[in-house]
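Not every chain of the complex is shown here; the ones you see sit where they belong.
Chain lettering (A and B) follows the sequence in which the chains are written, and residue indices restart at 1 in each chain.
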Amino acid sequence: MNASTESALLLATERRARYAAVRAHSEALAEPLSAEDQCIQSMPDASPTKWHLAHTSWFFETLLLKPHAPGYRTPHPAYASLFNSYYEQLGPRHPRPQRGLITRPDLAEVRAYRAHVDAAMDALLAGPLDAERAFLVELGLHHEQQHQELLQTDILHALSMNPLRPAALPQAPRAAAAGQPFAWIEQAGGEAWIGHAGPGFAYDNESPRHPLRLQPYRLGNRLVTQGEYQAFIAEGGYRRPAFWLSDGWATVQAQGWTAPAYWLPEGADGQPEGIYTLRGVEPFRPEAPVLHLSFYEAAAYAEWAGARLPTEAEWEAAATGPQAAALHQLHGVAWQWTRSSYDPYPGYRPWAGAVGEYNGKFMVSQLVLRGSSLATPPGHARDSYRNFFPPAARWQFSGLRLAQDA
Amino acid sequence: MNASTESALLLATERRARYAAVRAHSEALAEPLSAEDQCIQSMPDASPTKWHLAHTSWFFETLLLKPHAPGYRTPHPAYASLFNSYYEQLGPRHPRPQRGLITRPDLAEVRAYRAHVDAAMDALLAGPLDAERAFLVELGLHHEQQHQELLQTDILHALSMNPLRPAALPQAPRAAAAGQPFAWIEQAGGEAWIGHAGPGFAYDNESPRHPLRLQPYRLGNRLVTQGEYQAFIAEGGYRRPAFWLSDGWATVQAQGWTAPAYWLPEGADGQPEGIYTLRGVEPFRPEAPVLHLSFYEAAAYAEWAGARLPTEAEWEAAATGPQAAALHQLHGVAWQWTRSSYDPYPGYRPWAGAVGEYNGKFMVSQLVLRGSSLATPPGHARDSYRNFFPPAARWQFSGLRLAQDA
């Protein structure tokens, strides 16, 4: 990406304010959580809150402060490996499944680490930045925003293990219902361009923008609801293999799935007795979007419904196309599973250097999700955004929108 | 697919001869193997030879004889589940990892089962066949051909567990060297059509034929050789994470991979002391194609070589294009990993009925391989053929051809 032209236009004061705002949002998210809450890890794929707070600081420290801020000193040399997530080029890493055992540095020390990094960053941002550094600052902020969402999905999973069903973040937003009756929105297909068109920041995996051919298709005007999904369950959705991909059916049986993640058991009325959320247990709302589905479940539901999942190209073309206004809930409610494996775009090249590990090395055995969720921070969503997770993942705010061949 | 028109043209005698020839080829392949050899199973993904012989017969019995041959009686009702592979619609199945524990029916009984099915099929084929039945016969024969290749990959794996390194099939072919020096073959890109164009049989996953846009690219004129791959190893290919997808690197470390499957340890000259094949241990041949690579290894090699894997569309467009004559080893040597996940084609619909489970339900977490191998039976290869395996699979006859953006 060419971040140079735009970054040159940003005044240092704007830059410092933006940095401060993004960083403060992470801390505000974590604020309701105790030191204990912030320490634990409930599965290898999820990380402790404290680790998210530290890792995002490590990112700025490692990519900007250590190479570019003369005289910068880290609070502790061990943070280099403790808070490295997966960058092979940036040295050894603490084993991922053991992140929840790091009680020291404690939360106060991690907060001090953030403040230490922030002070040094503020000094760096006050001066002139060349294009590469400006790009890395921008990347660091987008990276932090990604972790702001993960922080929420991970603490939801962690506290879901507690039989007391505590509210992790009582002020977290609820997933809004669309309010519209279902309708198909026709899309003409034909030649379409997808990928980031600029200006503004985008990840490397959204490039290069490129043309492709689409057949005519249609998309649901809104996301699938809890009530619709409950009908699938009531018709034996989790008991009939015909709806499922082979791996999906094996997962259903191995994991004993009978409903989306976080649904409480069914009550006498055949509906779940509630749904565990960041706000604690909330009532089942038939008109609200269903969340916390795996790709397997999303695809099985679509099969049952006589439809299919959209491809990522179909999603993006529609979202940027003339009928987009009829498509509700494209953003801010739930990530939407697509039928597209996470493959590189034609001509894709990872960023140079260590940040080249950000996206490219994960391009296998994952599926693309499009849109954004209720937990996506303001300013982070894009129509060209390619989120990706393995097909069995359900702890994200992931739902689905139906598609059909026209 | 529309099999009706063509099948109507086939005379019953031709059909019977073709049936007999395909079926005889399976038995000829198994003939050098003892009853013990044919019984064992070395991993859940591989099946015993005897099971292949029985399952292919079960396929004809279940889809043609039981529904369409009045008076047909199975030799044993338990075969219905013992030899069902993965068809949920066709009843319960014996657990896949336990196929190697079925000593009874013994080999003689399985041969008798084949003869029993063949006699009934011959009678069926002697009469008139409607289009659906003609299609199922054709499908059964292609299915059997697929298993002819799997029979070879599976027995190779099974006998590779024996420290005596026996020759499973001493008459098996050797992988031919291309004999050409490496060269890039330029491809113009632009609009291309891929997918089965007919006439003739194809699997449902090769349809619908559809247009797409390709950027200009180039392909290697031949497969990567053992000697080239050895250079990758010598330069630390299995020790440097920079070449690898994240999952690939994790697999290398978890499995302790240091070379392709079946390569013997390195000798004093830095070359493997031999390569275990169906013919027993054969010498390392620098100019011969490298086989038994996982997708991860193929992709890592390409990265090291400053190239990439082709997409399946690039492969098919080139193979059917004007420069195809310059592309050696498209068929008959090694399946060629592509950079394409095994996703459905736009507008894809599985076949109706139980045979709809043949391909569609596997369309996740797999990669496409193109071409065909030295073990693919005559008449089974097609340019539109979409073979698929998980990215860590190495027991197939799988190699690679390089690609680059032009």
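Some notes on this structure:
Throughout what follows, a residue touches a chain if its C-beta (ideal position, glycine included) is under 8 Å from a C-beta of that chain, and two chains touch if they have at least 3 such contacts.
Bear in mind that the values here come from a model prediction, so they are computed numbers and not experimental data.
Identical protein chains form the entire complex, numbering 4 copies in the structure file, with 2 of these shown.
In the analysis below, only the chains that are shown with their structure count from here on.
Against subunit A, the residues of subunit B that register as touching in their complex are 86, 88-89, 191, 210-215, 241-242, 244-249, 295-296, 299, 311, 339-344, 346-347, 361-365, 367, 391, 405.
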